[in-house]
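This report concerns only the one structure given below.
Note that one protein chain is taken out, while the other chains of the complex remain in position.
When the chains are written out, they are named A, B, C, D and E in that same order, and each has its own residue count from 1.
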Amino acid sequence: MKMVMAVIKPHKLDDVREALTGVGVAGLTAGEVKGFGRQRGHTEIYRGAEYTVSFVPKVKIEVVVADNQIEAAVEAIQKSAQSGQIGDGKIFVYDIASAVRIRTGETGDSAL
Amino acid sequence: MKMVMAVIKPHKLDDVREALTGVGVAGLTAGEVKGFGRQRGHTEIYRGAEYTVSFVPKVKIEVVVADNQIEAAVEAIQKSAQSGQIGDGKIFVYDIASAVRIRTGETGDSAL
Amino acid sequence: MKMVMAVIKPHKLDDVREALTGVGVAGLTAGEVKGFGRQRGHTEIYRGAEYTVSFVPKVKIEVVVADNQIEAAVEAIQKSAQSGQIGDGKIFVYDIASAVRIRTGETGDSAL
Amino acid sequence: MLRARTIGLGIGALTLFTAAPAMAAEINSGDTAWIIVATALVLFMTLPGLALFYAGLVRAGSVLSVIMQCVMIACIASVLWMVVGYSLAFGDSVGGWIGGLDKMFFEGVGTDSVNGTIPEIVFAMFQMTFAIITPALIVGAYPERMKFSAILVFSAAWLLLVYAPVAHWVWGGGWMAAMGVRDFAGGIVVHATAGVSALMLAKMLGPRKDFPNHLRPPHNPGMTATGAAMLWVGWFGFNGGSQLAADGGAGMAIAVTHISAATAAITWSVIEWVKFGKPSLVGAVTGVIAGLATITPASGFVGPIGALIIGAAAGVICFYLVGLVKNRFKIDDSLDVFAVHGVGGILGTLLLAPLAAVSLGGGGQADGVSMMDQLGVQALCVAIVIVWSLAVSYVIIKVTQGLFGLRVDPEDENTGLDLPSHGERGYEL
Amino acid sequence: MLRARTIGLGIGALTLFTAAPAMAAEINSGDTAWIIVATALVLFMTLPGLALFYAGLVRAGSVLSVIMQCVMIACIASVLWMVVGYSLAFGDSVGGWIGGLDKMFFEGVGTDSVNGTIPEIVFAMFQMTFAIITPALIVGAYPERMKFSAILVFSAAWLLLVYAPVAHWVWGGGWMAAMGVRDFAGGIVVHATAGVSALMLAKMLGPRKDFPNHLRPPHNPGMTATGAAMLWVGWFGFNGGSQLAADGGAGMAIAVTHISAATAAITWSVIEWVKFGKPSLVGAVTGVIAGLATITPASGFVGPIGALIIGAAAGVICFYLVGLVKNRFKIDDSLDVFAVHGVGGILGTLLLAPLAAVSLGGGGQADGVSMMDQLGVQALCVAIVIVWSLAVSYVIIKVTQGLFGLRVDPEDENTGLDLPSHGERGYEL
Partner (left out) sequence: MLRARTIGLGIGALTLFTAAPAMAAEINSGDTAWIIVATALVLFMTLPGLALFYAGLVRAGSVLSVIMQCVMIACIASVLWMVVGYSLAFGDSVGGWIGGLDKMFFEGVGTDSVNGTIPEIVFAMFQMTFAIITPALIVGAYPERMKFSAILVFSAAWLLLVYAPVAHWVWGGGWMAAMGVRDFAGGIVVHATAGVSALMLAKMLGPRKDFPNHLRPPHNPGMTATGAAMLWVGWFGFNGGSQLAADGGAGMAIAVTHISAATAAITWSVIEWVKFGKPSLVGAVTGVIAGLATITPASGFVGPIGALIIGAAAGVICFYLVGLVKNRFKIDDSLDVFAVHGVGGILGTLLLAPLAAVSLGGGGQADGVSMMDQLGVQALCVAIVIVWSLAVSYVIIKVTQGLFGLRVDPEDENTGLDLPSHGERGYEL
């Protein structure tokens, strides 16, 4: 079982969700984050002065998938989140030792 | 050392926190997220039309525990977060290579 | 490749970001969380009564770095986030199996 | 002085004329201008004032439900008032008990009907805004757990069965007016009726799931303070407008209203500062509302020094009542309608008798009435209105419960009412 | 009665005198007090009322852009009105088609010029607030995608080329006034012009990227409800102030205004309850606005029962029009300016003819005019104004497009307009 964690542009969330369900992923968790990277922040105006804001709004997605789904999932995210412009974000993958479905207590891949 | 990450229903947060302190866990970190899974979203009304909102509000908890606490922690979360209804959420466990307490620089289990 | 995840005091975010770029880290992702730990919550007043709020606002940072950067990154965070007072937070490190830059499809360290 | 004094008897006195055939009095454009604006100000008190005041105090997941309750109660009360409520309160009195049906659908209230020195339609609209805010005050008793259908049915019935009769007794030329009861702008008619009914409803409905230990703090105290400020400003219309004229009496009414609000807020904050080491914003603005509710019945009778005393009393007594209701009575009158409005209204109704003293800058007692006599009348009337409100509310709630049930699904209570009851969420930031 | 009737003909009639040399009439301080306050109330409708009403309905990333559009349109309309707009609308008529340039820069409108019973400067300012809100209403057609520069140019041109002439025809002693058209507070002049122009602009601009399937729900319905409540309160000044006097006619105008708003909100909520199983807050307050827009032209002519009918009609018809425009016409008039304001204004303009009937509590038809005659005049005038508004708007939009382009960069549309267009973000919590 693996965790696929991705940081994407906020307005891509629905596309990514659809792409993931398209490859058979049944669930995911998303949250709002602020990103810092190559895509520099922006300037904001406040009473006659400009201020630099370093962070850009991003959405972070976490999807746990069975080992055999991992490539499909990563590809689905990469394709659907891509706009080709700087700041499209990253995908990180890491191992999950175990999973439990709270409602039923099921574990392993069947918990997903 | 292991990370226990759980996605739960928002109003269960206090119960989970109490259950975890009950089994000796000293700290945890929580954040608001939106979940997508078997529990489908809901419809919202807007000026004479219904719109489907796919994501459901959830809370994500992250707790790092010593290896010998892991079973107790998972069980505590599973019990306290369960309502028996769809959408109760998931628990994922993965390895943590090292931990540092920022204040003191302590590392390992004593950093928790 | 390793993930460095840290929970810090909110007003330290800019210091930490600067410290990390100082050691060559090119990107990071931050989000608002609520922490529970040794630093107990606070009491709030509401119409003649006091209520205890257990959680303290914190910021969580996630930085993926190449294996050879890991020590520098952890040290940079620890130094810059430290105020010496309870509640300064934690740093957790764990393995990342792979990384992808969404824009280009690059993988491995060059995706960071 | 003469004019101010005469009218200083308040709506109670004035509306005696209302019931009588229109006098030859002429419309005064200045008085009319003021009462039209006062009408707008009192509407502003409910929407958005009270709605924001209450909505900021609940959890984020129920913010819209509270606003929606205020909006819909306002709409229903408006239509009911026009259809029959105004007539029940201010129509030709049937033996002092209730108004007749002669003014249903504002029958006979044309552009040329007169009440005192203003058009009767302006008087009827001014009164409508009181009929809007009074049932809306009760919203504070039941947020986050009561069915929307039950709320609407309760509010409509309550308006016609509790509010309209009491308004008739005190302001519509009814038997309490005949006894000489003094209630300038609604200590009895508005605050006592709403406050004790709220207590009854909160008791019968039962507490929120987490009451009293795991309550969540207000989700948006800035919203609450915004609403409180709007209530404060609007209250100039509520109390100052009850003079039904733009004169020194109206000026004095807004002066004492303002002073009482400020004094009560200071008092409440000092108590918190002593008790908890710091004063809170929600506390300060709750003090403001307590001071406003308490001066309401007295605002046409007392002077600036009386207002200082009323404000200080409001701050202390309402503060302690909030704790008493929650911790001793264990009633989840969630936003303290009884402790703030009910207690405030009753307190002011009683205090106005001694504080009307000329030596304190007040307007004095009515001709030939001693202070103790007046106090007796005040106490008797307020007691009867309390009993009436409790009894009738009890019956309405029981019937509503039988027909619709009172509480929402427990799972919906967990989520907050916005989504399950109204299909919306408060914040999508 | 006499006075109320005469003035009950509305601004249309009154301003016939305005154009004429100042009469010997004296200023009445009560009337003046009311119209100064009404002016403040109508300004309050736009800022912050309408700004909040609209801003709550968009995504969080565009909240400030909507407020900014309302603020800047208000500023530009104010200056333009003073410089030339007032003169075009209310200056000496050039053959009934347009006002002359004699009142540019408020020339001759000093502290002692009189209009009816109020100072002309007060009348000019009251009218200025109408000139502010009318182009601001159109903001609802184009949020989240239109260039700020194009918005300002369109709004300025529209004010002078659509609004000012129509205001002259109907209220400034122009040819429609001469025909006896009735438009008490702006069904034709305000709501029809803005509503149909909004539809044209929305059509030419094209829909938001996600229209109609992936729309995000309103980011802050509580903000929208707050704005709606302010619009409601402010509308007392809009309709009641259009009487230009503090009398029974003004009182009746606020009465019918209020009743229509309440009735329309109830109607809209009942439809939603039946259709979706629950009524929403945004629905209820949209009903309020529909009821207010629809009663506007009629508010000096109908009585309380007419107001009930108008409110119910507004609730039903505007509800269905919202769906029709979106789903059938596929036009992204994003915040439903046409369906709510345009349709409401047209509907009220027509309904006022039958509902002015004395038997329904209305003020009756003008002397010697039959109901069918009046209806014919109303229909003709509203039709001509629709055609005029569509045609002139079309030209203005085409020119603006040629000069500046209409739409922002698609990437900026994704982010929301606050950062790219104004260098700010709405919430940093």
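By definition in this document, a contact is a pair of C-beta atoms (placed from the backbone, for glycine too) under 8 Å apart; a residue touches a chain by one contact, two chains touch by 3 or more.
What you see is a predicted model, and the numbers here were worked out from it, not measured in a lab.
*Asks:* Name every shown chain in contact with the chain that has been left out of the document.
*Replies:* A, C, D, E
*Asks:* Of D:A51, D:A246, D:I271 or D:C381, which sits in contact with the chain we cannot see?
*Replies:* Only one listed residue reaches the unshown chain, and that is D:A246.
*Asks:* Which of these, E:L47, E:L137, E:L215 or E:I396, touches the one chain of the complex that we don't see?
*Replies:* E:L47
*Asks:* If the hidden chain were put back, which of D:V37, D:I271 or D:C381 would touch it?
*Replies:* If we include the chain that is not displayed, D:V37 is the one touching it.
*Asks:* Name, in rising order, the residues on chain C that touch the hidden chain in the full complex.
*Replies:* Where chain C meets the chain not shown: residues 9, 11, 14, 42-46, 50, 85.
*Asks:* Pick out the residues on chain D that sit against the missing chain.
*Replies:* Residue positions of chain D that touch the missing chain: 1, 4-5, 8, 28-31, 33-34, 37, 41, 59-60, 216-222, 225-226, 229-230, 232-233, 236-237, 240, 245-252, 254-255, 258-259, 261-263, 265-266, 269, 276, 278-282, 284-285, 288, 303-305, 308, 361, 363, 426-427, 429.
*Asks:* What does the interface between chain E and the hidden chain look like in terms of residue numbers?
*Replies:* 27-34, 36-37, 39-40, 43-44, 47-48, 51-52, 55, 63-64, 67-68, 71-72, 74-76, 78-79, 82, 105-106, 110-113, 118-119, 121-122, 124-125, 128, 148, 223, 246, 420-429
The rule is short, and it goes like this: only the chains that are shown with their structure count from here on.
*Asks:* Return the chain whose centre of C-alpha atoms lies at maximal distance from the corresponding centre of chain A.
*Replies:* Result for the farthest chain: D.
*Asks:* Taking each chain's centre as its mean C-alpha position, how far apart are chain D and chain E in Å?
*Replies:* 33
*Asks:* Calculate how many whole Å lie between the centre of chain C and the centre of chain E, each centre taken as the average of the chain's C-alpha atoms.
*Replies:* 52
*Asks:* Among the residues of chain C, which are close enough to touch at least two other chains?
*Replies:* Residues 31, 94-95.
*Asks:* Going by the touch rule set out above, which residues of chain E reach two or more other chains?
*Replies:* In chain E, the residues touching two or more other chains are 217-218, 276, 278, 280, 282.
*Asks:* If you go through all the chains, which pairs of them touch?
*Replies:* Chains touch in the following pairs: A-B, A-C, A-E, B-C, B-D, B-E, C-D, D-E.
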